[in-house]
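Every protein chain but one is kept in place in this view of the complex.
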Amino acid sequence: MTATSDREQMAYVSAQAADARVKVELDTGDMTLNIGPQHPATHGTLRIACQLDGEQVVVAEPIMGYMHRGYEKLCEVRTYPQCTTLINRIDWLGSFANEVPFILAAERLMEIEAPPRAQWIRTILFELSRIANLALFLGDMGVQIGALTPVFFAFRDRERVLNQIEEVTGGRFHPNFDRIGGLKDDIPKGWIEETRSVMVKMRTFCDEMEDLLVGNEIFQARCRGVGVIPPEVALGYGLSGANLRASGVDWDLRRDANPGLAWDQVDWRVWTHPDGDSFARYWVRLQETREATHIVDQLLDGIPSGPIMAKVPRIIKVPAGEAYISTENPLGEMGYYIVSKGDLGPFRVKIRTPSFNNISIVPWVMKGVYVPDVITILGSLYFILGDIDR
Amino acid sequence: MPRLPGLIKGLGVTARTAGRTLFPKRGWKTLIPAPQKGAVTVQYPHEKEAPPDRARGVIALHEENCTACMLCSRQCPDWCIYIEGHKVKAPPRREGGKPRTVNMLDRFDIDYALCMYCGICVEVCPFDALFWTPEYEYSEPRIADLLHDKDRLGEWMETVPDFLDYETGSEQKVRKVPR
Amino acid sequence: MTTLLALPYWQETGIKLGLALAVIPTTSLILVYLFLFKMMAFMQSRLGPNDTGPYGTLQLIAEAIKFLQKEDIHPEQADRRVFRMAPVVVLASTFLLYVVLPAGPDAVVQNLDTGVFYAMAVSSLSVLGILMAGWASANKYALLGGLRAAGQLIAYELPLILAVMGVVIQAETLNLQGIVEAQATGEIFGFGAIGNPFILTQFIAFLIFMIAAQAELTQTPFDMPVAETELVGGFHIEYTGFRFLLFFMAEFGTAFAFAALASVMFLGGWWIPGFDVDDNILNVLGPGVMLAKILLVAFFIFWVRFTYPRLREDQLQKFAWKVLIPLSLANIVLTGIFKVVF
Partner (left out) sequence: MTDETTIEETPPADDQRERLLSDLSDSLGEILVESHLRPHENIWFRVKIEAWQDAAMAAKSAGFEYFGFLSAIDWHIAPEGRYEDTEFDTGLVEEDDEPVEIDSSTGYGGGDTRFQMLMQLYSLSEQAGVILKADVGDDMTVDTVREIFPGADWHERETHEMFGISFRGHPTLQPLYLPTEFEGHPLRKDFPLLARQVKPWPGVVDIEEIPEHLEAQLEAEVMAAFESNEGGS
C-alpha cells in the first residue's frame, strides 16, 4: 500500500479491491460437495469433502475410516502364519504381493532364507498379482473419465491372470500362499505354458488400452496437465510406486532395494515419466504392466529346481528384534515394521501401505481443479480402500 | 483438440471386439454369428465354470482320519471350527496287546460365515482329515445355516479332486486323497 | 397432397397420433435393445441379456415392469410440482419432435412448412425439463448436472442449427418433406439415379450435425450432465421408478428422432432410388428404408458412445465455440457461394 507511486502496484491494488468488491456484492458462498462415501469414483468408501466455488475446488479433504478394520491390532493377537490371512485383504487386488514383505520381514528376523525355487515362484506370483492389479486400474481409469468399455476389457483379461494365480494358490483374491521359509506348495504341471499364453494376451490387452485410451485425444485432453505433482513434493509426501515414477523420480524398490526376490536375475527396466500429471501416471502404469509380463516370461524360463521350503520349525517363534521390509507392490511401497518379542505372534506390526501416503497428497494437489478433475486425479493416484484404511 | 487417428483407433478396437464376439468362428463359418461362443462370460445357471482343482471352495472332512486332536480348531485365526469328542477304548491292534484309548469325534462344525478360507486348518492337520474341494454351490439364505456339521463336510469328500502333478524341477511329493 | 385413404381430418390425425404415440416407446425399445444391450455387450466380449425371451428380447419389458413397480420417491426438500413435471417436459419435447419426422410421402403426422425450424425449436425444449429436474431435486449433484446440461445444450444448439442451415440453403426449403424431395430430384453432375443425398455435398455439415447431436443427446463424449462417475447420474440422480423411465425413454426416443432427422436431411430420407417421389408405395416401403437409415446413424452415435471417454465441461464449450461454430459458419458461406455460382 505504501508504494502507491509504483504504477504496477497501483494496478494490483485496484484489481484486488475490485475482486473484493465483486466478492462482497455477489456473495457467492462456497458449496460443499461430498464426493462419497457412496460414489462410483471412490471405489470403496472414501469420502472427499470438497468446497466448491462454482465447479472449482477450493479445499478438498479426504475423509476415510469407513472401512478401518484395525489390522495392526488384529495382527497382535495372531500368530505369524495367521497374520497372512489378514494381510491378504489389505490391497485385495494384488493380495499375493501383500504377503511377501511381511513374510520377508519375519524371515529376516528368523535369519532364514527361502530356497531359490521358492523365491522365483514368489517373484512370478508377485508380478502376476501386479498385472492383475494394474490391469484393473488401466480399465478403471477409463470408467473414471467416462469410457465404458475399457473396464470390461480389464475384467475380461484380468480374469485370465487370476485364474493362473488360482491354479497355483487355490485363491483368486486371497492366495495365502506364502509361508515363512518358502511356499505352501509347488506349481502344478502345465502351468508354465498356460501362464506364457496368458502373458501374450495381457500384452494384447495393453495394446488395446493404448489404442482405446492413451492414444485417444479426449483422454489426453482430460489427463494431461491435470494434477501435476512435482518430484520434491512427491518425496515429501512419501508417494510411492508409479505415482512417484510418473513425477520423474527413478526409484523402484524392486531394483534399488531388492529384499532377495528374483528381480535381479532378469532383464527389465524401470519406467519413468517427467510430467507428473495424471496422464503420466497412467502411462507409467501401462508400461509397468507390459514390463511385468516380460518379467514373468523371463522368470518362467528359468525357474530353478529344488525344494520350496527351507527348514523351519513346526511351531514358528520369531526371535526378538525389529525389522522393516518393504517391497514395490502394485500400488507402491508396502512395508511391514515388525516388533517381535520372541513370541508366537508379533508384538506390534506397523503396516506402511502405499495408498495411505498416496492419498494424503489429495488436499495439496486438488486445490483449484474442477470437479471432473477430482475424479481424474483420484483415479490416476490409484488407491485401494483397504490399502488406505487397513 | 481431437485429431483423427487416436479417435479412429479407439473405434477400431471396439468394433474389432464386437466382431470377434459375434463371429468367433473361422473360415466360411465366420458368417454364422455365434456370440455364445465368442463371449468370455459364462452363463452361470446354464453352464458352470469349473474352478481349478486347487481352488479353495469348501473344506471337506474325511471323518475316519480325524482324531479330534484340536489342532485345526486352535490354529484357526477366526475361531470358526468347533470340535467336540470323547475317548473310547478300542481293541488292540494285534493279539495279546492291551486295549487302546482312541478319540471319537462327536462334533466337527465349521462356521462358513466366519471362515476366511485361509486353509490353515487343512495345512496343520497331521492326519490328512481335511481337504479343499472346488465345490462352491453351498450358499444359504440365512447366515446361521452356514454352520455345517461333520456329515455335510463328509459329503463334500466325494468332490475332492486328486492332487495335481507338479511341474518339472519340483521336489514335492504328490499326496494321495484317501477315498 | 394425396392421402392414402380419404378420411376426415380428425380421423386421420387421430390415427397418426396413435401411431406416433405407439412409435416412440417402440423406437426407444429398439435402440435400447439393439445398441445398449446387444451391441455394447458384444463390444465388451459379453452376451448381454439373453435369458428373457428369445435372445433376451423381452428383457426390456421386464425392465419396464420393474420400473413401474418401484416406489415413487420424492426427496424431502424437493420442489414437488416441478420435480414431477420435469420428466414430462423432457418427454414432451421428444414427442413433439416426432410430429414432423416423415417416413413416406404422406406418412407424417404433420407436414409443416417450417419443419426444420420447428424440430430445432422443439428439441431445445428438453433443456427446460432437465434444468427443472436439476433444480427441483434439491441435490447438489443434480444441480451441477442441470446447469451443465443447460450450458452444454445451449452451446450445441448453435452449431446444430448452423449445420442444418447449409442443408436448408441447398434444398431451398425448411420443409422436411421438401428436403427429401430436393435430395430425390437432385443430381450429382448430371447423374440422378440415386438423387443427391446431402451427405455428399454437405459432409462438413453432417459431421457437425452428428457431433452436435451427440452433445444434444448427452451421449459420451459429451455426457457431463449425467456423468455417472462424477455426478452419479446428474440431473436424474433423484429419480426412481416410472419417472426415471420417462427420462430414459426420452433419451433414447430423442436419439432415434435425431438419427431420423440426420437421415432425412443428409441420407435422402424415405426415398428409394428408382421410384417416383409421389409414389404411393413409398408410404409402405418408406418407413422400412427410414428405419434402416436411422439404425445406421444410431449405430454410429452409440459406437462413439461406447468407445470414448468424456470431455470436461470447459473443453466442451471451447470445442463448440472455437471449432464447431466457425466451421459451420464457413460451411454456410461456402454453400451460399456454390448456390449462387451454380
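To keep things simple, chains are lettered A, B and C as they appear, and every chain counts its residues starting from 1.
Everything that follows uses one rule, which is that a residue touches a chain if its C-beta (ideal position, glycine included) is under 8 Å from a C-beta of that chain, and two chains touch if they have at least 3 such contacts.
Because the structure is predicted, anything quoted here is derived from the model rather than measured.
Chemist: Who does the absent chain touch among those shown?
Modeler: Spelled out, the missing chain touches these shown chains: A, B.
Chemist: Of the residues listed, A:153, A:251 or A:382, which one is in contact with the missing chain?
Modeler: Checking the options A:153, A:251 or A:382, the one contacting the hidden chain is A:251.
Chemist: Which is it among B:90, B:143 or B:174 that touches the chain not included here?
Modeler: Hidden-chain contact among the options goes to B:90.
Chemist: Who touches the missing chain here, A:269, A:341 or A:367?
Modeler: Of the candidates A:269, A:341 or A:367, A:341 is in touch with the missing chain.
Chemist: For review purposes, identify every residue of subunit B that touches the missing chain, sorted by number.
Modeler: Touch set of subunit B with respect to the missing chain: 68, 70, 73-74, 76, 79-92, 95, 99, 101, 103.
Chemist: Counting contacts across the full complex, list the positions on subunit A that touch the omitted chain.
Modeler: Spelled out for subunit A, the touching residues are 64-65, 68, 70, 72-74, 76-79, 108, 231-233, 235-239, 248-251, 256-257, 320-324, 326, 333, 335, 337, 339-342, 344-345, 347-348, 350, 352, 356-357, 360-361, 364, 389.
Just so it is clear, only the chains that are shown with their structure count from here on.
Chemist: Suppose each chain is reduced to the average of its Cα coordinates; what separation in Å results between subunit A and subunit B?
Modeler: That gives a centre separation of 29 Å.
Chemist: Among the residues of subunit A, which are close enough to touch at least two other chains?
Modeler: Where subunit A meets two or more other chains at a single residue, that happens at 149, 153, 156, 212-213, 216, 218-219, 221.
Chemist: Hunt down the residues of subunit B that sit against at least two other chains at once, touch-wise.
Modeler: As it turns out, subunit B has residues touching two or more other chains at 1, 7, 10, 13-14, 17, 40.
Chemist: Which residues, counting only subunit C, touch subunit B once they are in their complex?
Modeler: 39, 41-47, 50-51, 303-304, 306-308, 318-319, 323
Chemist: Which residues of subunit B touch subunit C once you look at their complex with the stated criterion?
Modeler: Touch list, subunit B to subunit C: 1, 7, 10-11, 13-15, 17-18, 20-22, 35-36, 38-41, 43.
Chemist: Where on subunit A does subunit C make contact in their complex?
Modeler: 31, 33, 39-41, 55, 142-149, 152-153, 156, 212-213, 216, 218-219, 221-222, 370-375
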